[in-house]
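Just passing along the structure, written as structure tokens.
Heads up, one of the protein chains got dropped from this complex, but the rest are sitting where they should.
Moving on to subunit A:
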Amino acid sequence: MLEIKNLHAHVGDDETEILRGVNLTVKPGEVHAIMGPNGSGKSTLSYILAGKDDYEVTEGDILFNGESMLEMEPDERAAAGLFLAFQYPIEIPGVATMTFLKTALNAQRKARGEGELSTPEFMKKVKEKAAELNITMDMLKRPLNVGFSGGEKKRSEILQMSLLEPKLCIMDETDSGLDIDALKIVADGVNRLRSPDRAMVVITHYQRLLDHIVPDVVHVLSRGRIVKTGGKELALELEKNGYADYVGQAA
């Protein structure tokens, strides 16, 4: 589903390479975790996958279902089925969360040549998914992410993900800012979305999220390269010994 080949990239005018040859293959149905210390390039990787401006690929390629995504706009990537759950979701003042959800869903449906969802159909869908994530209708009336608590922001991200039903979910530090109860709700939400034709990339510092979202493969990203790949037990090892063993290797 996702194939990253020898990806090199830098941010803006700063020529310093943040990604220095990342290789990664994710197949449908798989959940991959990418772990690594601060500054290893985890968030950069997620932004590059989503196509953020200013994040420049200098070498290598990103294939999504066999086709290069590098020339695609962020909204084209979204319509193709790529979703990024943000570490810091952005506030959109004056735009009710419900309005945002409907606009986004219909924009994607339209881009894919599907008809817009009728309001009753849409409402039924939202109510159902919102209930699973403990999101009240009241919260959906509030402007998107404005004044949301950390937990509300992350639950809202997962709600969007479950509504948009992407093929590839990238989650950037979805566990940050969550207490243990909220973490459980979010993880359950993510696990409900696991399916044989959907892939997930979970970016995190900590093992604790992976207790709830159990990955098939764990990668260690350090200084812009994947330096170690293993099974879920790798995460436990990292939790015990820290990243020190790997930071040196990437130099």
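Throughout what follows, a contact is a pair of C-beta atoms (placed from the backbone, for glycine too) under 8 Å apart; a residue touches a chain by one contact, two chains touch by 3 or more; residues count from 1.
Convention: contacts and distances are computed from a predicted model.
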| item | value |
| --- | --- |
| Candidate names "ABC transporter ATP-binding protein", "L-serine deaminase", "Fe-S cluster assembly protein SufB" or "Peptide/nickel transport system permease protein"; UniProt protein name, chain not shown | "Fe-S cluster assembly protein SufB" |
| Listed residues A:Lys27, A:Lys52 or A:Lys141, member touching the removed chain | A:Lys52 |
| Option from A:Val11, A:Ile92 or A:Leu193 whose C-beta touches the chain left out | A:Ile92 |
| Absent chain, residues of subunit A that touch it | 50-54, 73-75, 77-79, 83-84, 86, 89-95, 99-100, 102-108, 110-111, 116, 119, 143, 160, 164 |
